[in-house]
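Rest of the complex left out; these chains stay put.
Chain nomenclature is as follows: A and B, assigned in order of appearance, with residue numbering initiated at 1 for each chain independently.
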Amino acid sequence: MRLKFPILALMLEVVTIVLYALLVVYDTGDAHGDGSHEESNTTHSSSPMTLYPMFQDVHVMIFIGFGFLMTFLKRYGFSSVGINLLLAAFGLQWGLLLQNIWHMHNGKITINIEKMINADFSTATVLISFGAVLGKTSPVQLLIMTLLEITTFCINEHLVVGVLGVSDVGASMTIHAFGAYFGLAVARVLYRPGLRNGHENEGSVYHSDLFAMIGTVYLWMFWPSFNSAIAEPGDPQLRAVINTYFSLAACALAAYATSSLVEKKGKLDMVHIQNATLAGGVAVGTCADMDIQPFGAMVIGITAGVISTVGFKFLTPILASKLGIQDTCGVHNLHGMPGILGGLAGIVAAALGKKDNVTATYQACGLASSLGFALVGGLITGLIMKIPFWGQPPDQNCFDDSIFWEVQHEK
Amino acid sequence: MRLKFPILALMLEVVTIVLYALLVVYDTGDAHGDGSHEESNTTHSSSPMTLYPMFQDVHVMIFIGFGFLMTFLKRYGFSSVGINLLLAAFGLQWGLLLQNIWHMHNGKITINIEKMINADFSTATVLISFGAVLGKTSPVQLLIMTLLEITTFCINEHLVVGVLGVSDVGASMTIHAFGAYFGLAVARVLYRPGLRNGHENEGSVYHSDLFAMIGTVYLWMFWPSFNSAIAEPGDPQLRAVINTYFSLAACALAAYATSSLVEKKGKLDMVHIQNATLAGGVAVGTCADMDIQPFGAMVIGITAGVISTVGFKFLTPILASKLGIQDTCGVHNLHGMPGILGGLAGIVAAALGKKDNVTATYQACGLASSLGFALVGGLITGLIMKIPFWGQPPDQNCFDDSIFWEVQHEK
């Protein structure tokens, strides 16, 4: 850490500031009259602050939700919430730049609340991948991952949503599946045989599980904002809220029931509750704004809750032992499989709802592209992160804040 | 737990989904032109998302507020926040159905943000009652209580608000007093003589009290949203916010002062601060949107703060020892007495404000009906919950997560 971390962090920030000085301005004044009003229905307010409450909900999901969700580890809470803040703070600056270089006005990127929401979204990919490699990487490695992952994400997102016109309002494919498989590819490259039999710090204590529940509950509550924030105002946005609300409610019941079914003596497992209750939000993302009806959303939610819990119980150990993928937070179960389920649900909804196989085919291309970019991008990024120069912690110091933080000894 | 819990949870969810498939649709398109616009003043926005920020505030109160408030017990945090999530996730689905079967359009229930707020509200009754029986009931029992209590609540609410036209914008009577006395009736039926002399786990530790303060502070902050969310837009909604804000502020001072007065050496008691600071929000609920003026709200708040603190100190022990009502969280002090105070304040405000004894009489009927449904409903529900089939924990396992959860041993 001695010098590499501060130098890298400051260098990234200075380069970003220079690029902002050249390229980024406020979206004020006549920028509001850029034609987007014509598309919106009469219920749309033209205030530049209309989306601000949704932005803050998403902001809370990024910084409190993701940050505290990862504090479940007994000795890694500082890094979970602290490095989460660092990566997201850099990522949102970088993401806003790259998401908007495709459509500048007079050589300038104009910032408004919607673009801030999208910038926050772009950081979610990194925070999901962070979950896969949590406890086994240095801040330097993670800043590099942030830079490369957000760049890859912006290319894929532009291709899928911008060029192909694929629907993915809640980003099941472009954020959740992408972030999960990117992170899993990185984790595969960084495989640690020495942790094959676990690590004494890779577990929770009572209060660390309660801190993690702060993250869980915030993600659960505000997921309707995540899935509806950039939906078309009016009915589509309302549908996105309602579908996500009910998908999550049904998913919660399914996660509790399945956890009790698969555990000894019918007990509940905190890992399942912290994560699988959220899978319904991921899985309903792609078709959140579509006319799937509340019961359709609930079917997606219950399916996601079951799949996710079963994944934690049975698939995660297999990925670790057979495929060499050590997925600390089980992002495959929360974001990977539910993200694919969301993509598939979008294909089905497009095929049924619009009676339109072309649209369905485009949706399928969107899913394939997201997975492809994630896996290839993740492998390359993993190889770069593996260069022994970046201060990766040795096996015995994994899952331990004290390698990167001043930690007070209790009492 | 082995099979009963997952079977019951999945069965409830599947039945709910079938009913939603038959009955529930989005409130989109022409549903907005249903005449409600004429009533609203010119400041009312017609966007379907107008109430969304208030909905999210209420959502936070339900899932973070109630959930973390109950984490004060040293060994029952997983259940407090986890079972809170489970019950509310099921309850909101069930509540939305039952609250709206009285007024369907073309055989359909149409969902919008206001109905989601009301659905969240309906779960609050259960979460209040949960506080009375916290630590002494199984998840199966609690799911049954959720089903029966929300059903009873919806009947009483329809009678009081829908048929009698009683004012109860912040639901002092229909939610708080109802939920408290329902839960106390259940607690009476489930009386445990074996816990007469307390239980070693029925207490807090330092950090569990801090987790509980997260719940307290969120409830305290967002209570203005609870009391104003379904108020008429414009001045009544503004009054509801202002009255609740000042009632809570005055109540906080009163709770601190009274706690110090009744404790040894003038110290403060965390139980009082966690709960009695909130009594002002409960007590101002019924007349929150009325023209009681800020100082009137403050008088209600200060009264509630004193009554609630005194209740914790002197009444709760008597209820347990003389009446056989073991009220774990003291919901009688936070929701019961302040809820009745709120109902009485509403009667007085109606009698004074409108110079109208008929309205005041209807308000009194609303309070009586809420208490009656709560006590009778709670007694019947308690008897059903007492059937020895539902896995109620034995005395020695009360207030202990490890009977229902996989719990890691520290270190």
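The rule is simple: a contact is a pair of C-beta atoms (placed from the backbone, for glycine too) under 8 Å apart; a residue touches a chain by one contact, two chains touch by 3 or more.
Everything quoted here is computed from the prediction, not taken from an experiment.
> Tell me, please, the full copy count of this complex, given that what is shown in place amounts to 2 chains.
Identical chains making up the full complex: 3 copies.
We adopt the following convention: only the chains that are shown with their structure count from here on.
> Report, in whole Å, the distance between the mean C-alpha point of subunit A and the mean C-alpha point of subunit B.
Distance between chain centres: 33 Å.
> Where on subunit B does subunit A make contact in their complex?
Residue positions touching the partner: 1-3, 5-7, 9-10, 12-13, 16-18, 20-21, 24-29, 32, 45-49, 52-53, 56, 59-60, 63-64, 67-68, 71, 75, 77-78, 81-82, 85-86, 89-90, 92-93, 111-113, 116, 139, 207, 211, 214, 404-408, 410-411.
> Flag every residue of subunit A that touches subunit B in the complex, lowest number first.
Touch list, subunit A to subunit B: 42-45, 53-54, 57, 203-207, 209-210, 213-214, 217-218, 220-222, 225, 233-235, 237-239, 241-242, 245-246, 248-250, 252-254, 256-258, 260-261, 263-270, 273, 277, 291, 293-295, 298-299, 302.
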